[in-house]
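Missing here: one protein chain of the complex. Every other protein chain is in place.
Coming up: subunit A.
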Amino acid sequence: MSGVSTATVEDLAEATAPDRFWNRQRRLGAALVVIGLIAAVIFGSLAESATARFTISEDAEGAALSINGQLGAILFGIVTIAAGGALLAGVAKRWQTTLLVLGIVTFVFSFLCWQVAGKFLPLVDTASGSLELALPLILGALAGVLCERSGVVNVAIEGQFLMGAFGAALVGTLATSVWAGLISAVVGGVIIASLLAVLAIRFLVDQVVVGIVLNLLALGITGFLYERLMQPDALKYNSPPRLPEWRIPGLADIPVVGPVLFETNLLVWLALALVVVIHLGLTRTRWGLRTRAVGEHPTAADTVGVRVRGLRYMNVLLGGVVAGAGGAYFTLVSTGAFNKNMTAGAGFIALAALIFGRWTPFGALGAALFFGFAQKLANYLSAVGSPVPNQFLNMLPYIATIIAVAGLVGRVRAPAADGVPYVKS
């Protein structure tokens, strides 16, 4: 009956001593020192001794932060080593997260100095591109948060994306209205979510199985209708209007942050607002308390009168709404037309963001932004012809998640009843 997250066999593997020398902080420190050495020595020696320019304005010639690439790579690497060293030496616990973040950020800077040396990296474009690529990941991961905090595993995010993207393209084109498209994207997500809910909650089918099969079902149905309807007559069925970009006067004039956050489409604001709303909802409202109770210990929740199945149905369907809106990104924001299997694994990166973000809204936001940045960087590097293959950067979300669940850098733990169907006895 153990639905315990990533620690199902922990008691079967050797037990971990509570205060041995290589505790979590020292392991983190050692890891930072190692990557810091890689940064300072390898990135430093490979980097050209030329100016790396990080432009703040939209054009290449305008204001920029510049640094000698080689010097920067080495300097930032040394900072990473220092952060790791501080962790190894044993600083107070409250500095741990700050030092870890500092170490990782400086490692990324060192990498950037190496890659950008002799070239320029437009900061505004990178930031807004990262946010845009992170957009479906944020929404997908939030959908996962809603489902999984109430105890239903959601592997069907990919399928919800696909149905959402397809619905948005089809109805958006037929109604020539981007808002109709957005609404039908939500409907598409809810269709898959309701199948997930009924099969998992009512019929007690293994939730991972349902999720995987629903992904294939969505892939099949959207692919089938795409080939039957959209491919022969794209103009009639597959040319939806794009979501307009809105500019908030005043705020949009702030350098870097302005164009990224205040000159963008509605979906971005919706996603960012939802992060806050869901966070507050989970931690501050009656609904949130009940959701968490149902996800951790459904029997106890039932005993005090919470309707376990009803709440799970509601949360899975809400998740479908959010993931469907995420699907709209692919057709209404990104490309402007549906294509077969166009999400290409984004649903699974969203799942990775959910896990990497420890099943919390803000964690999911951070992970999604990080993964979005990695994707954007991969695009940039392949555009400037970097020797670092972009496939390896695209692997980053997956490998980071494996490291996180393996507990090599702090363990992540799922809600206790995640994936365990509730049967009233």
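In this section, contacts are C-beta pairs under 8 Å (C-beta built on N, C-alpha and C of every residue); 3 or more make two chains touch, one makes a residue touch a chain; residues count from 1.
Heads up, the rule we're going with is that contacts and distances are computed from a predicted model.
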Protein that the absent chain corresponds to, by UniProt name, given "NitT/TauT family transport system ATP-binding protein", "Fumarate reductase subunit C", "RNA polymerase sigma factor" or "ABC transporter permease": "ABC transporter permease"
Which of A:Leu71, A:Val208, A:Ala234 or A:Leu317 contacts the chain that the document leaves out: A:Val208
Contact with the hidden chain (one of A:Leu219, A:Val256 or A:Leu272): A:Leu219
For subunit A, the residues touching the chain missing from this view: 1-10, 12-13, 151, 153, 155, 195, 199, 203-210, 212-214, 216-217, 219-221, 223-229, 340, 345, 348-349, 351-352, 355, 389, 391-392, 394-395, 397-399, 401-402, 405-408, 414, 417-421, 423
